[in-house]
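We show some of the complex, not the whole, and keep each chain where it was.
In order of appearance the chains are A, B, C and D, and numbering begins at 1 in each one.
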Amino acid sequence: MSLELKNIRKAFGATPVLDEVSLTLQSREFIAFLGPSGSGKSTLLRIIAGLETADAGEVWLEGRRIDTLPPGERGVAMVFQQYALYPHMSVRENMAFGLRNARVPRAEIDTLVDDAARVLEIEQLLERKPDQLSGGQRQRVAIGRAIVKRPKLFLLDEPLSNLDAALRLRTRVELAQLRQRVEAAMIMVTHDQAEAMTLADRIVVFNDRRIQQVATPVEIYSRPANTFVARFVGSPAMSLAPAIILDDGPVAKVKLGDGTVVQTAVPRDGLPADDVEIGLRPEHVRVAKSESATTAEVLLVERLGERSIIYGKLKDGRSITAEDSGMTGVRVGELVPLTIDGERAHLFGPDGTGYHRRAE
Amino acid sequence: MTQSRRWEGLLFVAPFLFVYSAILIFPLLRGLWLSLFRIELFGPGHFIGFGNYERLFGDPIFQQSLINTFLVTLMIVPPLTVIALALALALNRAGRTAAFIRGIFFSSAVLSVTIVTLIWRFVLAPDAGLLGEIWKSLGWEPLPFLSDVHLVLPALAITTIWWSVGFPMLLFLAGLQQIPQDMYEAAALDRASRWTTFSRITLPSLKRTLILVVMLQTAAQLQMFGQSQLLTAGGPSGASRTAVLFLFESAFGRWELGYASAAAEVLFLIILAVTLTQYWATGQMRVGGRGRAG
Amino acid sequence: MAAQVDRARLTRAGYVALTIGAILMVSPLLWALLLSLKSNASLVGNSGAAFHPPYTLENYAAIFGNSSTMRWLLNSIIVSLCTTAGVLILASLAGYGFARLEFPFRRTLFVFVLVGLAIPSQAVILPQHQLFAWLHLHNSYPGLVLPGLVAPFGVFFMTTYMRAIPKELDEAAMLDGASRWKIFRSVILPLTIPAQSTLAVFTFLGSWNDYWWPLISATRSNMYTLTVGLAASQMNYAQTSGLGFLMAQAVFASVPIFIVYIVFQKQIVRAMAGAAVR
Amino acid sequence: SPNDGKTHIYLQRFFGECGAEYGGATDVAKAEGECGIMTALINRFNAENPDVHIDVNVIAWPGYPQLTAQIAARDPPDLVTMHSGVISDYASDGLLEPVEPFLKEAHISPSDFTDATRLAVTIDNRIYALPWDTHGGLFHINTALFAKAGLMRGGKPVLPNSAEELLKQARQFQERTGKPYLIQSNVADPAYAARNQFTYMMAEGAVLFPDAKHVRLATPIGHSVATFFKRINDERLGTQNMDTPAAIAAFINGEGGIYPTGTWMLGTFEKEATTPGRPLFNSYAVFPYPRLWGQRVEFVSGHTWIVPKRNRTQQQRTAIARFFRFMADHNYDWTRTGHLPAFKAVLDDPRFRSLPHREDISPLAQMGRPLPGYVRRQNAIEGIVGEEMAAAYTGQKPIDVALRQAENRVNTLLGELD
């Protein structure tokens, strides 16, 4: 067990930001904090780093309580959103600064920095100043600065959000590889779910001052704990629509507002009485070749190359998102038949709790 | 944060606060104490409560000096601000020429007040001065800038503007460089005329600088001293005696330490009131907070 | 019509005005320079003589000929440099404290410092003199330097400038195990160099041209600063017979500051962009 | 350095710094100007007194802020130049040593002093300074213009004997030359108006200071003096808007008939008068202020040497006495600056009388009147009176008002004194 957070509470003035947050990280685990803006992700990260003090609660790292220590002594390293490189220091100095403060011998500093630079392929940049680097290079320096300290825990606050799409993708791959090479746990804050899904062992979904779900990416995607997680994760978002449970069988069969009946694989037991919401991912709602269970009016077609997303509305006005092949012929305004893959449907109770088919 | 770290901040400000309190605030307070005495530079003196202040408010010379101070401040601050702003607008460009001209407009600021007044004496004196010569060559009667009750304050104002236009100009230049380029582009697409661009884009964006300049200049001009002392000795007939000249004369000329101290305190309170009013009015009071990237 | 919609092009009238303005600004200075190159005698009663040759360096020779001038120049340099260094140190420390650190009464103390902006120096000069007399600091370098260290504007300036530096830098350094002091010295200070240069120039300027305090504090000729020394060299209180000499002094005394300004001009503008304005 | 076995005296003076020209000069006769002569004198003293060394501290004119500061800091010099009008301020607070013991040791008797200077250094029957000169207002005259105006008799300019005559001559002068009769420095120079007012009120026998606490200006005499000068301005018989440098330039350039200003300009003007090609060449004469009414007296001041109170060794006291003796012996040399001597003997010295114009101006040493020694803050008073009178002369204030305000301001000032 690497990091343990116990009942962290934090308010800025009168506005509470975190409410009794607890969390445990395994050694070498890569955790992503995912959540909308303002949900307290950065704040929690900063509490772990010691840049912010919690109002209550404890932070333990590898068996040591660290929330009483100054940031520099906690054994954590952080990569900031804007990198926060020291603009007046060369790349080498930037990376060496923390080591020098820790009174590491000069020779050892050089070795550590050179090693890290090799790993990150920034050896030829060591003598430059940050403003002579491109965005991606800066990022790597920021990571390098964290690596050299050989921390027990890496904290990354939206490390990719400043990069353009292409670079972001590349850097994402680099981060994933880095992860294999360093012997530390990592926490990455993001509000880009693709990032979280791609990189993390487990994802912590935040909303409204609380942790909504802690689970592996696959689980978060396929078994969202509640409507918030369901809608927040997945792009395009899951369509949600009110449904009534029809009374037969061990797995729920539901009827949508437009009359469509969907046979789900969600077990009946535990489900609330009647009013639920059905959740359908776009890839489970496909444009049918022929007549089918339900039809929708097409509002917008997004052609993404390898597939297309169809934004439509059902007969009762509920919006639904469907998928079709990249070369779809569907046009805006058309009525298209849809097939719903009921096996993959999710149900949500009135309090938002999610119910899913039995785990495989 | 732990208690010790909270006090750590105080350590950073302590050296300044110590020097500041010892060398500025203590004398100020001592002046306040002295202002309650009838006391000369030498000799014991005796406590008279607010006697000095009573005398001060009944003293037409002091009143006149206060009025002069306000008038000259009013004559300086607005034009100085406008000129400095205009210069900054004109000189806000790259290149050696602009830098050279900026240098010229800043150059007067390096002179000491003694030299400035000496130079301006030769400009303003009606018989031998530069302006006088120009006037005469145009066939006009030279204006007696330094001996006419109504012209002497404007003369001080002109001198001061010439002397101090450099610093506000630099402040405005800096302010201008902070305005994002794309706002001007947006305005160009919005068909804004040059005047509209200036009045609706540039000026509002410079608000903070503008206030800073006005505030600093107001405080500085309310303390005007050297120009009045050296150029006109406060004359004619006290028409250019500023408040600081008054208190200087009281102290060094008439040795009335208590009285001068009282005048100093009154002047201090006035400047404080004016400055703080301006400061509060602009909401500069917010100190610190989470200083995010900017 | 094109790109540079920002820096509105100068109209012809603008150019004319600017040129006239520049001439107005500079002609008194040139005139002073010319005067300094004329013998005193030729200027008596006729300052117009400045516009005709012969010119001479005798006034400058007189300045350098006075054995004390170099001593005064040295004093001025020492005092101005020490004052400048002191102000930079104190103002940077305090600026950092006010901009970044939480401590009791921070806002109150900041306002307390701002109050200093309103204190006319003439108003405290006598109590100050008494204080320094008690401390036996007159006719000494500390006596000349200390009052100049009280620069509320410097604190105000550094505070606003430092507030504009991204806070993440402090935090990164904290995680790098740097102490508050180390953060200040190694991270923040180097980033405020433009602001430091601005403050340096203005402090230096003020200290260099200061007259009244050195006048009453340095009463021994070997402790005079240049301004006081040159004033004492004045032979004639009406400032007439030594006009050329006087102007030579002015030029001589202004040159160092002007050099400082030119060297720092770029930094200054950049610095003010950082502070002041936000 | 202080460890050279000599007795060190710390002397503080104004008059400027001219070490470049006179740094090593000991030949006083060859020195020129206040600064040059003073520097040479002190060099000479040091040379003649090998056991004594005078450390000179040159200060900016007039040096009182510094002296005050030094006294406050308990570190005053041993000898200081002081205008006679200022002595009372320091003396009455007990900051100066009475100098009789030094005079005695130097074998100088107060009766050697001219009347004007003796009065000036005496307060309550104690003598507080060694007088060094008398200076006051003089009528510096452009004789070429006077000739043109028909105002020359026997190679001497005709000066008025009464107020009316002055106005008449002035009008005549103006008519014939087209230039102003008087060049006046009215701007930033309160001393000019104060000198006029004091001089001509004294001439009528007015008691300006009945006691140490009061001035009397708003009297019929005061009024008529002010009216007279106002008329000069009303009739534009004098220049209106000049400050001192402008007035000096105007006079040197022959822009007016008379420039009433101090003795200290004599040297400068004389030099102009002896330089061929200058407007003033061979056209310069100078006299004390003429009597316009009443008695022939003139308000004057003077430079003196004072000794601030502080602990001194016997050697230092002796050295000061020797300095006094030396200065007394060389008083003539100082008169070459244009100032009048402080010692009667010099007035009769043929060397002095043979100096240009000195015959003409020497009466000033006898007719000169300082303000009474018991009057303190004479500088400030001169400033106030000058400011108010200038306002009255130029019509910026009604005469009554100006006189009353001057009186009130001075009385308040004096009344506040303990």
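Everything below uses one rule, namely that contacts are C-beta pairs under 8 Å (C-beta built on N, C-alpha and C of every residue); 3 or more make two chains touch, one makes a residue touch a chain.
Small disclaimer: the values here were computed from a predicted structure and weren't measured.
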Stoichiometry of the whole complex? A x2, B x1, C x1, D x1
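One rule holds for everything that comes next: only the chains that are shown with their structure count from here on.
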B-D or B-C: which has the larger count of contacting C-beta pairs? B-C
Hey, how far is the Cα centre of subunit A from the one of subunit C, in Å? 55
Per the C-alpha means, the centres of subunit A and subunit D lie apart by a whole-Å value of 92
Multi-chain touching residues of subunit C, meaning two or more other chains, are 47, 130, 166, 168, 231, 239
Subunit B, residues touching no fewer than two other chains: 1, 41, 128, 293
Would you mind writing out the residues of subunit B in touch with subunit C in their complex? 1, 5-13, 15-17, 19-20, 22-28, 30-31, 34, 41, 87, 89-93, 99, 101-115, 118-120, 122-123, 128, 130, 162, 165, 167, 170-171, 173-175, 177-179, 181, 184-185, 187-188, 194, 197-198, 208-209, 212, 216, 219, 222-223, 225-226, 244, 247-248, 251, 257, 260-261, 264-265, 267-268, 271-272, 274-276, 279, 285, 287-288, 290-294
Spell out the part of subunit A that touches subunit C in their complex, as residue ranges. 46, 49-51, 70-73, 76-78, 80-82, 84-88, 97-98, 101-102, 145, 149
Residue set of subunit C touching subunit B in the complex reads 5-8, 10, 14, 18, 21-22, 24-26, 28-29, 31-32, 47, 89-91, 93-94, 96-104, 106-107, 109-128, 130-131, 146-147, 149-150, 152-153, 155, 159, 163-168, 180, 184, 202, 205, 208-209, 211, 227, 231, 239, 246-247, 250, 253-254, 257-258, 261-262, 265, 268-274, 276-278
